[in-house]
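A protein chain is absent from this complex, but the other protein chains hold their places.
Up next, subunit A:
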């Protein structure tokens, strides 16, 4: 591991931006990727995530700002002088070279003569030792993908950039490769920056996820943090599904905010509210579908005290094996989504039934009501 850096091997982007004529692909952006972490840039296509990645690689010149690798300012360096390697979406394996030579390419260009041992070790790491003398087109998609990873990793880059590397694989293989990449990252300890539009992929693999939207980072954090505490409706909708209720701030009691929504009251812990919440102000109250319990209206008395509750009628239900997904028509929100685990199914919960939705107030989050509650719904996969 000749290039392995000591402490201070972070990737730091300061004020980095990219414009094409009048179009701004990336707005001035500050981002730090800690050394050795698995970092995901998540967003819909055209959000600027790939452009950001290419600016780190040097394949795209930033219109403004600086790229640091550790303490070194690499902004002006061409890609072939940066200790960074990329796994391309199309893999970009050299079709005229066999697998061995593809993997050896980077070492040879840096003037290494005896590459055999290193290449063989790397091919073992990605379990392709047998295929060394085949041409890329003779391998399957998953194997080609592993060659692309090996070809980049053999150079021991400070950072490995992955541009939607699993996009071309089918679902099953993709899940397998997610775990495989995670294993390799843990094994080699190199910083991975992974660009993807698949929220599940980002959450499965990354330690830290930056959600990008329209050239900006909407929110950055650990996957659980982003999921449980989204700060914008875009993040709330892009990562999983969220229900929103527009509510008015009624009062504040200690650490909680009490809200009025459609005649009922909802409680929201103040710490989980990212919007300014003055009395009389509007707040978007969010809750994830799987946090909600569904009780038939006849049994409403059995619901414990202290839970947020709203009433409604089941509009639709679909059984998908592990759970049943209900759409509930409620006065505060016309299509409230509820996912119920199929543990004890209540036969009365069919479309048309009057129900009470209730959940622990700790699972509620509050967002600024000034934004579009449907942001990010279309883009989510």
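Throughout what follows, a residue touches a chain if its C-beta (ideal position, glycine included) is under 8 Å from a C-beta of that chain, and two chains touch if they have at least 3 such contacts; residues count from 1.
Here is the rule we use: contacts and distances are computed from a predicted model.
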{"item": "Chain not displayed: protein name in its UniProt record (\"ABC transporter permease\", \"LacI family transcriptional regulator\", \"Cell division protein FtsW\" or \"4Fe-4S dicluster domain-containing protein\")", "value": "\"ABC transporter permease\""}
{"item": "Hidden-chain contact residue, picked from the options A:35, A:86, A:178 or A:191", "value": "A:86"}
{"item": "Hidden-chain contact residue, picked from the options A:59, A:162, A:220 or A:249", "value": "A:59"}
{"item": "Those residues of subunit A which, in the complete complex, touch the missing chain", "value": "57-59, 78-81, 84-86, 88, 90, 92-96, 98, 105-106, 109-110, 133-135, 138, 151-152, 155"}
